[in-house]
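Take this structure first; my questions come after.
With one protein chain withheld, the remaining protein chains of the complex are depicted in position.
A, B and C label the chains in the order they appear, each numbered from 1.
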């Protein structure tokens, strides 16, 4: 089975998820700029989720680039990832409309955590299907970002009940870690791994 | 006529159906975890429908893989299948928002039944268009899952007015039957068919 | 410029239009079958529009199949067609929620008329771009369906203020004319054209 249709379906779902999130930005009834003020947290959470979904689309793109054959297990692991990502608009809306209250901020982190686990599982299943000399395995290298992100989410989820700004800061930090191009950091880290 | 655009259109519609279902998960007004409680049945019905649509996408993918030429009849039989699947978000929302009440649970089964019949009809039309030595016909084998599912739906629909948990259990069972990889069960069943 | 991306974009827009129409089927608050009753006209108008959009997708598919090069004029004529089709969910919802009242039924016909004109204009632009021996021109033949449909819409629009059932019947009739496979009718008509 080819991977073209898997890519097309994933692109479709990701494109819809990233776009319907904007529907949570409900048109305000007032006509002055002040009526936009309650929307500021909704907008900020939208920006954060847009960046996260952009990162997922980007990484998903690269992962499938290093994939040759698509098995039944890969199809389902991919749907599992899309399931957790499909919940991002819901938790984004809940977090934004409640000005980053504790519970919504924690749940946002939980969905990010489950998506990260689902992404990792999909990666492992592709690597296992490729056997020795897996192209994907050598492409991801130490995968320190993939390993660090769930740990940071696990810190951020309970921390939301103590300080939601701390948790929010961690979510921004994880996004930045993935946004910054790999090479320089990877060299630093591979050096620190040698030491 | 090629099948690439039929696949692309079907992928698009399925990707949208699977994603807009999440819009039924309305953002709650409260900001504590307790305010999520009324959403639990909506979430469970969302998970069930997500799995069903994933199964349909997966099977549709395989079916078209074994299809060479697309005729006018195939195009319309495919649209007929997409029509019934497009009603899944509606019945999912109705069932979830009413805590699996009798009538919504029965209607959910009815839409699944009609989708199963539409899938079967599409399959027959493709097989008929392929004539003797149809690749799809040999690929689906005895198609016991395709034959068993409508019977189980026919049991579940009236049963919803007696016990919606029994009906819900059947819907989960049918999903599991399709989720479990074929081979082992198929060997068992082909053996039982020999006997 | 190739036509693959024009097809992909049109498929995407048509897939979304056909799917978001189902959002007009608002989940009822009651949990018994009787609470579905007010949705019956909404459902019927959904079925009608689903069939119309299926016909447009189908015909659009064939039209582009007979098209080689995509010009700027073709791109804009295609967007013009998609614009009118994008209004179908709106008029479908208005007609359905008002039990086929006069004005909504007339507006529904007006949008169908404009879409038919946009389709015809796109067809003419493609034929003009192909010059003598246009493949599309010979493929559509006398195009009696394309010529008859706008006339029937023009009858149905004012008739809605006299009897909306008469107008609705015309909309169903036009859909049936396009659904019935061409060959037999075409032979009859080409014979009548000879006479």
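Keep this in mind: a contact is a pair of C-beta atoms (placed from the backbone, for glycine too) under 8 Å apart; a residue touches a chain by one contact, two chains touch by 3 or more.
Since the model is a prediction, treat every value here as computed from it, not as a measurement.
Shown as candidates are C:35, C:59, C:98 or C:129; the residue that touches the absent chain is C:98.
Residues 7-8, 11-12, 14-16, 18-20, 22-23, 25, 27-28, 31-33, 36, 47, 50, 54, 57-58, 61-62, 65, 179, 181 of subunit A touch the missing chain (whole complex, contact as defined above).
The missing chain lies against subunit C, touching residues 1, 5, 8-9, 12-13, 16-17, 20, 23-24, 72, 75-76, 79, 82-83, 86-87, 89-90, 93-94, 97-98, 101-104, 107.
In this text, only the chains that are shown with their structure count from here on.
Relative to the centroid of all protein Cα atoms, the closest per-chain Cα centroid is that of B. Taking only C-alpha atoms, you rotate subunit A by 90 degrees to land it on subunit B; that is to the nearest 5.
In subunit B, 8, 12, 16, 20, 23 are the positions where the chain touches two or more neighbouring chains simultaneously.
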